[in-house]
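This is the structure I want to talk about, given as structure tokens.
FYI, not all chains are in this one, though none of them got moved.
First chain written, first letter: the chains are A, B and C, and each begins at residue 1.
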Amino acid sequence: MSSLSSITLATLTKDIRLEWRSKDAINSMLFFSLLVVVIFSFSFDPNAEESRQIVGGLIWVAFLFAAVVALNQTWARELRNQVLDAYRVSPAPANALFMAKVLGNFILVSLLESLMAPLFMIFYNLRALGPAWQLIPVAMLGTWALVVNGTFFAAMSLRTRSREIMLPLLLFPISIPAVQSMVEATRIILSGDGAARFWIVLLLTYDVVFTTACLALFETVLQAE
Amino acid sequence: MTVSASEIPAAAGIISVSNLVKQFGRFAALRGVTAEFDSGEFYAVLGDNGAGKTTLLRALAGLADPSSGTVSILGQNPRQACREIGYMAHPSLLYDEMSGMENLRYFARLYDILGDERCQHVIRSVGLDPGLARPVGKYSQGMRQRMSLARAILHDPKILLLDEPFSNVDVHSAGEMVGLLKTMRDGGKTIFVVTHQAALLEGVADEFVWMQAGHIVDRTRRLTADHSEAGKQ
Amino acid sequence: MKRAFPIFAALTALLLAYAFYEAIWVAPMERTMGDVQRIFYYHVPSAWTAFLLFFVNLVASIIYLVRRNAKADAVAVVAAEVGVLFCTVVLVTGPIWARPVWGIWWTWDIRLTTTLVLWLIYVSYLVLRRFSESSQTPKLAAVLAVLGALDVPLVYFSIWFFRTQHPQPVIGGGGSIDPRMLHVLLINWLAFSCLAFLLCWVRYRLEWLERKVEEAQALESLLGDTVPSSQSAPVKLPPEKTQSSMGPQ
């Protein structure tokens, strides 16, 4: 177990160091999310009362698409010189790699969201009428849900033709309950009518179920070649 | 274990492969390979394109699940024996963006090796400078191949599996790498080298393993010209 | 065994014909909806059959993950394929029914939505199988099947709490269904189950044969460059070196 966490940490540190050196992914992702926000505000007039009502959905759809683009890059670095094979021939546990990638993606996507959320707030003149602090657990649980499944399915689509398109094809159907919970919770918190507790609990359940399942099955996916 | 000097190796080898079949869809890359390999020998694996050399090496390294048949390394399956196996593929298996030392330091963690000494030692032993700050992506092909070898021998494995280590390497670097491998064999390691440039290993390899169409068709002590006839059996 | 198949096929055909007759002519006409309601006898049995097949897929996938049994994998594919087929029937007959009855094609009712999501999950399962290149497709597919099955109850809860305005089922909860209708429904369900089983049987045999053929071909085919090499490389090209020289030796 100590080897698991130490290898997770080593892998995460390596990924962050490499990312920090080039800043490629993070820069392009930031710019991409900015563009998504702008495109959204051109498509959904922010002054219209209706758009304000459904901004919970808008935010999460924007995050979802930005996250898919980010998640698709997860394994790119490990594939470049087939470094993944070096990992596979080593005695390091598969789950250490998985957790490192999940944590890395979680950091990246959270970063994107903390940039995009204020932009949405500004563009759409939002003010939460419910308990705004609840948005933070919703965002964190929701992001975790997307990121765990996304990292897992990105690893699965490594073994397929036309890899980039496979990720959403696998991720979207399974993420529907998570997306639904995020959207509903956000809507409730922003509009202030009702309590978001049910949705938060559902999200938590989703996270626990899928994190466990992914950890149990990742070894199989990694060693499949 | 005594190393048999006869053409056919002793039954109790360090690696034993029995009836190995590896199927890719409608094509079988390995079609029932049965063989024993001895400890401390230098094997050169030769054969035409598509003969199954890479696939065999990957099966030995535990990277390819055999469709049927078994691989046993030191009596274990390849995944369990992974600490005893060093694998070098045609791609470098290194991060292009990190320096050689940073790369090795990361892989050392995977093998629970702590401290920099081992990494530095290994880099020096392949004839590179551990202080080199350049990222591996900017190494020349020859340097990259050496660093890749350094990664493979980092955890001091008993068995080395090398896939075309000399391909796209100029004659001079290739010669140096052969020398290095020879030293390691003399140090007691079992070495497998897949290559198309068999001449480089003449007089160095202990045994030449000829593959064809997913079978091992011949094993010779010398690089003879008559292997092709053996292939036609 | 060889004879069992045509006999079973014939029986299924008879049963289907009888069920059709019952559904169209024997079953009583529904009071408010009229004849459209007869879709019911195709809609509901298809749904039940599809659920059953998806369950079979899950069980087979788990068996495959535990035992690495190739037959279990073949069963899993077959069940998913036929299940998607029946699920499609539900998704097509539903809106056809909904349009005259509710005036709209679709609503986000809990039953409709879970069916749709189920369909999506198993289509993505089939897509993965198709696009997967490695010889490890069965493993990946089995993993996806397990994750997909875990998703279903969560979908159910998320819809259940959310979409409140779903229309009442035509035939209210529990036993208020006309016994004659129930009778016809059950006959249709039996017929559909037989049909599903028949389809699975055919597909399974095909799938299994295909794999056997593939295996046999794999060991024989010489797709690779297997021209026997000779050390003294001929510098002169053979006059017409065609496929035949690369054929099986």
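The rule we apply is simple: contacts are C-beta pairs under 8 Å (C-beta built on N, C-alpha and C of every residue); 3 or more make two chains touch, one makes a residue touch a chain.
Everything numeric here is computed off the predicted structure, so don't read it as measured data.
Counting every chain in the structure file, the complete assembly comes out as A x2, B x2, C x1.
FYI, only the chains that are shown with their structure count from here on.
Taken together, the touching pairs cover every possible pairing of the chains. Between B-C and A-C, more C-beta contact pairs join the chains of A-C.
Chain A has its Cα centroid nearest to the centroid of all protein Cα atoms in the structure. Taking the mean of the C-alpha atoms as each chain's centre, chain A and chain B sit 40 Å apart. The distance from the centre of chain B to the centre of chain C, with each centre set as the mean of the Cα atoms, comes to 46 Å. Taking the mean of the C-alpha atoms as each chain's centre, chain A and chain C sit 31 Å apart.
For chain C, the set of residues touching two or more other chains reads 136. Residue positions of chain B touching 2 or more other chains: 65. The touching residues of chain B, when paired with chain C in their complex, are 21-29, 31, 48-52, 65, 67, 212-213, 225, 227-228, 231-232.
Listed in rising order, the residues of chain A touching chain C in the complex are 149, 152, 156, 159-162, 166, 169-170, 172-174, 176-177, 180-181, 184, 198-199, 202, 205-206, 209-210, 213-214, 217, 220-221, 224-225.
Within the complex formed with chain A, the chain C residues making contact are 65, 117, 120-121, 123-124, 127-128, 131-134, 136-137, 139-140, 143-144, 146-148, 150-151, 154-155, 157-159, 161-162.
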